[in-house]
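Of the protein chains in this complex, all but one are displayed in their positions.
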Amino acid sequence: MSYAINTLTRSLNVFHLAGSACNNCDIEILDALTPRYDLERFGITLVGSIRHADVLLLSGIFNRKARVRLLELLRQAPKPYLVVAIGGCPATGLLFRESYNFDRPPGDYVPIDAFIPGCPPKPEAIISGMVRVIEGLRSGALAPRCMEAGRPAPASALPETAA
Amino acid sequence: MNAPEALGTGTLDRIRGALGDHLLACSRKSAQRVYIDIPPDYLGEASALMFDEIGARLQIVTGVDTAAGIEVLYHWALDREGCVVTFRTVVDRAEPVLDSIAGVCPAAEWIEREIWELLGVDFRGHPDLRHLLLDDHWPQGDYPLRRGKEGAP
Partner (left out) sequence: MTKRTIVPIGPYHALQEEPEFFKLHVEGETVVHLDIELGYNHRGIEKLSESKTFEETVFLVERICGICSTSHPLACVQAVEDAGGIAVPERALFIRSTVGELERIHSHLLWLGLAGHFVGFNTLWMWAWRFREEVLNILELITGNRNHYGMMKPGGVRRDIRDGDIPAILDLLARLRDPLAMFRDAVLEDPLVHARTRGVGVLTRERAMAYGALGPTARASGYDIDVRRDHPHAAYGLVEWDVVTRPNGDVFDKAVVRILEMFESLRIIEQCVRQLKTVRGPVDSNPPCIPPGEGIGQYEAPRGEVFHYVRSDGGNRPVRHKVRAPSYMNVPTNRETVVGSTIADATLILAAVDPCYCCTERMAVALASPGGERLWGAGELIRMSQEKTWRLMEETGWRGPAPPEF
């Protein structure tokens, strides 16, 4: 297990999944790659296939259709992987919560390791959050939830949301 | 910077003339906004008038569930005159049917599917009437934009 974690933290391959998103978080994630912020100097690279991913970034509320796709993709993700929710939408659904097309927070069916809230979180916040994830992994404070048996409790300071 | 030519009585008169007795009401809300009421069975000809003869641009179609029935608004832009002419027609809530205009105006193809699935209006003759936005397993008869049994939201 510790070997896998060391591999994870030396250089992280990040796969980004947008599910019913307004796209703003998605653009800020991509902005984090640009020279101004330059995520790559932390050893973080965006990859094009979930099969190469160490970290899954989720954005958006994931309506029913998007949920089906998310679960299909997760089946292809090699363990261990971390799941990081970007923005308020995957955490609580924000102002879309009462929509007839709102499904449920993805945290209900996917083990989420970290939340980086905001609408959208600025690239600085995204990077800061990712650095804390890496530090958590290295110190042992954070272990990938996908490796745990049974359903994990949510880790963030955000209030519990009803299903 | 050229300002658009105002919607002169010319174009509006031409539309009114072509509609004839089929024009149930016409309201000129402002220089840029005209609302014309027509019966549902005249929709096809009114649309062909706007699209083929007048050369207007179909912006979109709005469906509204009201106590009086389901209003379907066809918004036509007259870009050279800086005006929007909206045709309003009302169909019965119990059996809402309209003729599709997608054959005349491909721009209408998606929005007719959307109004069908969100409001339950049947568009006769539509080439491909199936879900656009909602899941294929969405419960039949559940129209999210309908206002409920007593017309409440």
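Should a chain be cited, it is by its letter among A and B, assigned in written order, with residues numbered from 1 in that chain.
Quick note on the criterion: contacts are C-beta pairs under 8 Å (C-beta built on N, C-alpha and C of every residue); 3 or more make two chains touch, one makes a residue touch a chain.
In this text, all values refer to a predicted model and were calculated from it rather than measured experimentally.
*Asks:* Out of all the chains shown, which come into contact with the hidden one?
*Replies:* Looking at the complete complex, the unshown chain comes into contact with A, B.
*Asks:* Just name the one of A:S11, A:S99 or A:S128 that touches the chain not displayed here.
*Replies:* In the complete complex, the chain left out is touched by residue A:S99.
*Asks:* Since one chain isn't shown, list which residues of chain A touch it in the complete complex.
*Replies:* 15-28, 30-31, 34-36, 46-50, 60-61, 63, 65-66, 69, 73, 94-96, 98-102, 119-120, 122
*Asks:* Over the whole complex, note the residues of chain B touching the chain we left out.
*Replies:* 1-4, 30, 32-33, 35, 57-60, 62, 64, 73, 75, 77, 79-80, 82-84, 86, 105-107, 109-111, 131-135, 144-145, 153
We adopt the following convention: only the chains that are shown with their structure count from here on.
*Asks:* Quick check: how many Å separate the C-alpha centres of chain A and chain B?
*Replies:* A distance of 43 Å separates the two centres.
*Asks:* Show me the residue ranges of chain B that touch chain A in the complex, using the header's touch definition.
*Replies:* Per the touch definition, chain B meets chain A at residues 134-135, 144.
*Asks:* Looking at the complex, which residues from chain A come into contact with chain B?
*Replies:* For chain A paired with chain B, touching residues are 64-65, 100-101.
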